[in-house]
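As you look at this complex, bear in mind that one protein chain is not there, while each of the others sits in place.
In this document, chain identifiers A and B correspond to the written order of the chains, with residue numbering beginning at 1 in each.
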Amino acid sequence: MKPQRFSPAGVALILGLAFLYLPLAVVIGYSFNASKLVTVWTGFSTRWYGELLADSQLMAAARNSLVVALVSATLAVVLGTAAGIVFARFGKFRGRTALAGMIAAPLVLPDVIAGISLLLLFVAAEQTFAWMPGRGLFTVIIAHAGFTMAYVAVIVQARLKGMEREIEEAAADLGARPGAVFLHITLPMLKPALIAGWLLAFVLSLDDLVIASFVAGPQSTTLPMVVFSSIRLGVSPKINALATLIIVGTLVLLAAAAWIGRGALKMKTPRL
Amino acid sequence: MTSVIRIAAVSKRFGPSTAVDDVTLDIRENEFLALLGASGCGKTTLLRLIAGLEQPDSGAIFIGGDNMTGTPPYARPVNMMFQSYALFPHMTVADNVAFGLKQDGISGAALTARVKEALEGVELETLGTRKPDQLSGGQRQRVALARCLAKRPKVLLLDEPMAALDKHLRERTQLELMALRARLGITFVVVTHDQSEAMAMADRVAVMEEGRILQVAPPRELYERPANARVARFFGDINLWDAAAAPRRPHPAGIVAIRPERIHMSRTPGSDTVCEGTVADVAYLGTASTCFVTTTTGLTVRVLVRSDEGAPPFTPGERVYLTWPASAMMALDP
Partner (left out) sequence: MIGTAWHRRIVLALPWLWTGLFFLLPFAFVLKISFSEAALSVPPYSDFFAYAGGAIVGLKANLANYQLLLSDALYVKAYLSSVKIGAIATFITLLLGYPMAYAIARAAPQRRNVFLVLVMLPFWTSFLIRIYAWMGLLRPTGLINSALLSLGVIDEPLLLLNTPFAVYLGIVYAYLPFMVLPLYARLEKLDPALLEAAADLGAKPWRAFLGVTLPLSRPGILAGCLLVFIPAVGEFVIPELLGGPNTLMIGKVLWSEFFSNRDWPMASALTVVLLVLLVAPIMLLQARREDAP
């Protein structure tokens, strides 16, 4: 069917996309505004970027967020890959439905629920085991790996299901042991899914406010936490600059991923 | 002749359905055996059981005299060419071929030599650096073949090797496979649903239906002396009659069969006429026509009439007289 040029659905699509992008465009535009009054345009300037970089509190939080995102995304890829393999390749086993439910629940579970429950776990662990370190970045890492692994699992599972079983069987038939099949065949073929999964986990971790607010230790404030307490007080040009950097950074990251693992972009839409 | 593979009373079930049902089969050294049957008859499962990709529920599989029941696929001296070819999409042609050799610990110059030899064997030596998605269907099939043959298996298993090829490529590939087998002197086991393909290539054909083997025999024997009506139906056109209703009844019970090309049809009665009837329909096939004749007793008889017999072609409504030698009739179990 040929798309009609001005079908009602087509108009809705254009309006919907405009709805999605206009606010972001405005933020980016105003980040270059010279005026401190966010809405009055007084001229092009990059002074807010300078102030942003000079804000040591923000920079420290950004560093924390990067560390958390890097480590938790990597952990999420390992866990999510295991879960994806279990669901795509292990057929029926006892408790499959229950496990599937628990793995996938964080995709939709409100963040406040995940945040409070994990915090109570960490507090109880601190009380019970004297050797447990207090809450800090590592508790955020665990919490983030837990909810981002769900996304990785979905992506990996979809990729494995789309992959012919015969390819792995051919490798076994040619003499490869299970470990070698996984290392030389399954893993390389999963590469686009792993890249997409890692990126998604990384971005989601970088973005999380609610869960981190619950589980982070006093010395381990993350970037969204600082941003949140700042924008609660209102709109500020410095945050506009930060938002611009985040938007541009995400785009660069995605473009790089698309370039490194061709096919990764196609995979990035998890089938929910 | 010694058997290179012995399948002894093997059964395999998938849930409620039985894919392979108590099959016993000896595959001889250096033979070209075809497993023939409609889709879902269990022929591919049987092949996968030999490869070790499935494990039997009961029975045993011997390869080269060793009991290989339970042995994983990577430890079996057989290799399989998959219907989809299952080429590793992330590896070059040469790496695909080298994969199986590397698993055997072959490396360095020996590896390079073996890969080169295997690719030369299928005339793909110039395409070693390509990826599978840069090859044509025929080329992909030959890579899959080379990948198996590089391992120098005792037995090569081929699952519907022609299924993904164009018609004109199929006939050429058939000849190539037969030549290859003659040159290498290894056993080929081919799964196919195409009876003409099985007849053309195989030394022996095992006809399967519903998980069981109906008959194992050379193609000529299958055609001329089918074990039962189900096998007979598989190979070409045939008239199958209930013995009680058959003209010139040789047996009192069972099913009587006769090939349409063994029946002679003429417009005039003769001393040897077996029955007479009316031409109901004519299907023109080029070199011959199939005529459907309704006899005076109400039986429908298919008759193959060659186009070069000189006489004007038969037309529906004509009165005709049929005859055939008694030896052309076969008594079959249902």
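As a convention for this text, a contact is a pair of C-beta atoms (placed from the backbone, for glycine too) under 8 Å apart; a residue touches a chain by one contact, two chains touch by 3 or more.
Owing to the predicted nature of the structure, the values given are computational and were not obtained by experimental measurement.
K.L.:
Consider the whole complex, including the chain that is not shown, and state which of B:20, B:53 or B:122 touches that chain.
P.N.:
Checking each option in B:20, B:53 or B:122, the one touching the absent chain turns out to be B:53.
K.L.:
In the full complex, which bits of chain A touch the chain not displayed? Write them out.
P.N.:
1, 3, 7-13, 16-17, 19-21, 23-24, 26-27, 30, 37-39, 78-79, 82-83, 85-86, 89-90, 93, 95, 97, 99-113, 116-118, 120-121, 123-124, 127, 142-143, 146, 149, 153, 165, 168-169, 172, 178-179, 181-182, 186, 200, 203, 206-207, 209-210, 213-214, 224, 227-228, 231-232, 234-235, 239-240, 243, 246-247, 250-251, 254, 265-266, 268-269, 271-272
As a convention for this text, only the chains that are shown with their structure count from here on.
K.L.:
With chain centres defined as C-alpha means, what is the inter-centre distance between chain A and chain B in Å?
P.N.:
54
K.L.:
Along chain A, where are the residues that touch chain B in the complex?
P.N.:
164, 166-167, 169-177, 180, 184-185, 188-189, 191
K.L.:
Along chain B, where are the residues that touch chain A in the complex?
P.N.:
By the definition above, chain B touches chain A via 51-53, 72-76, 79-80, 82-84, 86-90, 99-100, 103-104, 147-148, 151.
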